[in-house]
Structure formats: C-alpha cells, structure tokens
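Only one protein chain is missing from this complex, and each of the others stays in its spot.
What follows is subunit A.
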Amino acid sequence: MFFHIVLERNMQLHPRYFGRNLRDNLVSKLMKDVEGTCSGRHGFVVAVTGIENIGKGLIRDGTGFVTFPVKYQCVVFRPFKGEILEAVVTMVNKMGFFAEAGPVQIFVSNHLIPDDMEFQSGDMPNYTTSDGSVKIQKDSEVRLKIIGTRVDATEIFCIGTIKDDFLGVINDPATA
C-alpha cells in the first residue's frame, strides 16, 4: 500500500556545491540518494514529493563538508502482513508462483494455493483447476494476501496466499 510520509535525513554537501544554487544542489542530491531505496521501516521510497524544511548546516570538523538536516515528504510503498494486494504473476513453477505488485516481489507457495488447482508443466507452466475453468499463468492478475515479509538491503520480499475467501485470479491473459 502507498503511504505519504515525512522523513528526515542528514545530507552532506561538498563545498563545491555552495553558492546560490545550494538549495537546488541539496535537493538533487537528496533525490539521488533516497529515491529507489528500500528500508524495513518505510518500504520503498518511490518518489520525493516535496521539501518541508532544510535546517542550518553544520561544518564537520576536519573536513569542509557541511551537514544539513533535511525534512522531506515522499511517497513510499510498504506491504504489510494481512494486506490484500492485486499482483501480476511473473513466474510459475511446481513450488508455487512469483508475482509482482509494484516494486515488491511476492511468492505464493503451492501449499497456499487451493487444493483443487494443480501444476501443469509445459511451454506455459500454470496452475489449473480440475475443470480447467481457472488458470494461473504468467501475466495473470491475482488477488492475494500477504502473510509474511522479509526485508533485504535493497528490496522487500513477501509470502502470500490465495487460499482464503475472495482471493485468486482476477484476470487471465488467455481469456482477455
């Protein structure tokens, strides 16, 4: 789910960037440093939407660098346990399937796929019901529930389930 959040960061600026464009340089550096990063607390920082406040710079002893405390607003994407998401299937194998919701990867194990769906191998591996009415394959859209999250240095990885009520395939590319 997306959140709009205010964060604070200490930005170090080299003296070469001082001058009348100091603020612009600081903002550019902030965006370069922060956008695209991921943390366990906030999830993926998708975009910086605005600068709330730039505090007074403090010259660091021994170097000419100056540290500015910057408060900024940003849009983050953070999945959490129990959330219901709509994701697109990226890969299917006999262990389950991988799906993507924004920048987040989700794995749904075959244990968390309804028992009446079986894995069919082939050119386009998929999970299909016994009557063939419902199929999960690459590019299918599924609604799933997050049951666990893992945070890496650069990404968040989730485990999901489609075994609960109102979960499963929304859109099958084969029938679309």
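Quick notes
Following the convention adopted for this analysis, a residue touches a chain if its C-beta (ideal position, glycine included) is under 8 Å from a C-beta of that chain, and two chains touch if they have at least 3 such contacts; residues count from 1.
The rule is simple: contacts and distances are computed from a predicted model.
Missing chain, UniProt protein name: "RNA polymerase Rpb4/RPC9 core domain-containing protein", from among "Cdc6 C-terminal domain-containing protein", "RecA family profile 1 domain-containing protein", "RNA polymerase Rpb4/RPC9 core domain-containing protein" or "Pyruvate dehydrogenase E1 component subunit alpha".
Among A:26, A:66, A:89 or A:112, only A:112 touches the chain left out of the display. In the full complex, subunit A contacts the hidden chain through residues 1-12, 28, 32-33, 35-36, 38-42, 44-47, 49, 69, 71, 75, 77-78, 80-84, 86, 100-103, 109, 111-112, 114, 143, 145, 147-151, 159, 161, 163-166.
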